[in-house]
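Everything on this sheet refers to the single structure shown next.
A single protein chain has been omitted from the complex, and every remaining protein chain is retained in its original position.
The chains carry the letters A, B and C, assigned in the order they are written, with residues numbered from 1 in each.
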Amino acid sequence: MSTISGGIFTSHVPGIGNAIAKGLQQDPYWKPFFDGFQPVHRWLDRVKPDVAVVFYNDHGLNFFLDAMPTFAIGAAPEYRHEDEGWGIAFPKPYPGIPELSWQIIEEVVESEFDPVMCQKMLVDHAVAVPFELAWPDAEAFPVKLVPIAINTVQHPLPSPKRCRDLGLAVGRALRAWEGDEKIVVMGTGGLSHQLEGKRAGHLNVDYDKFCMDNLVSDPDALLKHSTLEIVELAGSQGVEILNWIAARAALGDDCREISRNYHIPISNTAAATMLVETREAVSA
Amino acid sequence: MSTISGGIFTSHVPGIGNAIAKGLQQDPYWKPFFDGFQPVHRWLDRVKPDVAVVFYNDHGLNFFLDAMPTFAIGAAPEYRHEDEGWGIAFPKPYPGIPELSWQIIEEVVESEFDPVMCQKMLVDHAVAVPFELAWPDAEAFPVKLVPIAINTVQHPLPSPKRCRDLGLAVGRALRAWEGDEKIVVMGTGGLSHQLEGKRAGHLNVDYDKFCMDNLVSDPDALLKHSTLEIVELAGSQGVEILNWIAARAALGDDCREISRNYHIPISNTAAATMLVETREAVSA
Amino acid sequence: MTVLGSGARRRLIPGTDPFDGDLAMRGFALNDMCYSFNHAENREAFRQDEEAYMARYNLTEEQKDAVRQRDVLAMLEAGGNVYYLAKLAGILGLNVQDLGALQTGMSVDEFKAMLLSHGVTIREGEFA
Partner (left out) sequence: MTVLGSGARRRLIPGTDPFDGDLAMRGFALNDMCYSFNHAENREAFRQDEEAYMARYNLTEEQKDAVRQRDVLAMLEAGGNVYYLAKLAGILGLNVQDLGALQTGMSVDEFKAMLLSHGVTIREGEFA
């Protein structure tokens, strides 16, 4: 029987990847963010998950506007990061677990979702940066990846409820999985930030606190705003909270917050990292 | 106010395209199929629709298994057919109507569908052959196209109910469209056929009759079989009836059958063409 | 006969293997090669040197053998999807009746006769 052990929620902005590439983790500007991963590192050392199911958004590495998916699920034997335009390509491959990917695809289609099924797929900084943050010293990543991309690029985006429901369906598939893997779910992106337009630099500490305060105890509170209301509150990239909403739903009801780190400014972003553990993990 | 004038349902197998390319329409083998379009030609001459919304399946021209959509909606200013491996490329372009495509996309996402949005897209024989059949003598096609591709290539396929519901949502979008276009809906593919495996050549006249007899008067009867039951009944390509189910739902309740043509064998296929008119069209 | 998907979703269909995740995983290289045949220059390159072309797409030995033998059932067994294999069939000069005969063990004439045995024409409605 598989176990969903917990969830890691974290910002993923390219600036963090740049800081990693340059080794700036101890730099006073970056340290307050990187230090947020100390509890994550201890938890991963203790739990040693085998699989990471990652809800993220592609920013224009694997998908373009010729064919922009609402939801895309990777089912490849291996994934790679590549140069996204600023010359950084993280070299370590991300091993896949296509059998589990297909189980997820079967479950979500059965549940009336319409995913794109991807047997070959590049993953961008929204997967690569969280992996570098979570396993900074790994020779090779110790988890197998199921990447699940949510459209946050081109409106109409899926609603928060739709993302929650996708997460619930993925959670059902994970619980039905007959392997004995320990699974960590990740939701990447956010929190409030906006890169473009006259409101560039928009941040919203109150909304971010609202999200962090409710994520574990009352995640449906995050559904009370529509996608466009979230754009207004959190900024046009802050809408990446959709990835957090989906990941949180996959975790199931019974979990507790282990740690929270929130720091402004990191790049133009309110950067946050949260670690959540399920009761399953504790009793396993 | 736009009008949904009617629906054209037709087989689309490449063999028909080959017969068109070779000018075999009057050949005794092909004539019984091509003659089925006489009522369609008269109806198109009379109604002169401005837009064709086409539910079809891509057979490996625009989409591959690296990223196989469940539902994909074209939103391009123009579409093209290209060589699919047997050297035939129909030259006339298919003009798009991206504003209507986006209206459809907005409506279906609002209705909890998860389409792929395609601003650049090739359409394969499943659009090209029906267009050649419907407008054989046109210098340029007189309708603007919204192509909607349904996955019939890689299981899990969407359920018949899901395809029906997609068609209903598309129908809502068409009725809400503020332009004064007359719209024809097309569903292509089928009827029973199977190209591969030990059961290659499978045909099922009884199931095809069941579909044709219920398509107009009781389309929900077609939902009583699951997708895999349809594969068993109609063959692994006969499952293209999913395109007919979606197209029929977009038409709305109030319509009548104008003509029906069914002929075996055309290639390995039970070939069928049906023309359906809405009451809207009659009163318009 | 086939087993589709997992658990409650398994369903047996005589003589039919729905192309699902299991087959998709097995067949990716073969299907990837066949998808390339949309382009005439790739079809020509395959014709010039089948072995080199198959190697370029990393076909498995099972897949290569199936192609070498023109064994359509073996291509399917190796994960080939009929929509992509159809592009290869064109290169090999096989039409859908030839394919049907090859897969069912009939002669082409027998296969055509089998199709004709269902022969029927139904015409209803507003014909001139």
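The criterion applied here is as follows: contacts are C-beta pairs under 8 Å (C-beta built on N, C-alpha and C of every residue); 3 or more make two chains touch, one makes a residue touch a chain.
Note that the structure is predicted; figures quoted are calculated from it, not measured.
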| item | value |
| --- | --- |
| Partner chains on view for the chain not depicted | A, B |
| Touching the absent chain when the full complex is considered, from A:24, A:47, A:168 or A:195 | A:195 |
| Contact residue for the chain not shown (choose from B:32, B:98 or B:142) | B:98 |
| Touch residues of subunit B, complete complex, unshown partner | 75, 77, 98-99, 101-103, 105-106, 110, 117, 119-120, 176 |
| Footprint left on subunit A by the chain that the document does not show | 14-15, 32, 35-36, 38-39, 42, 59-61, 64-65, 82-87, 153-156, 194-203, 205, 209, 228, 231-232, 235-237, 257-265, 267-268, 270, 275 |
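Everything below uses one rule, namely that only the chains that are shown with their structure count from here on.
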| item | value |
| --- | --- |
| Top-ranked pair of chains - ranking by C-beta pairs in contact | B-C |
| Chain at the geometric heart of the assembly (C-alpha centres) | B |
| Centroid spacing, where centroids are CA-atom means, of subunit B and subunit C in whole angstrom | 23 |
| Length of the line joining the C-alpha centres of subunit A and subunit C, rounded to whole Å | 39 |
| Contacts with two or more other chains, residues of subunit B listed in rising order | 65, 154, 156 |
| Per-residue overlap in subunit C, given as positions that touch at least 2 other chains | 5, 9, 20-21, 24, 28 |
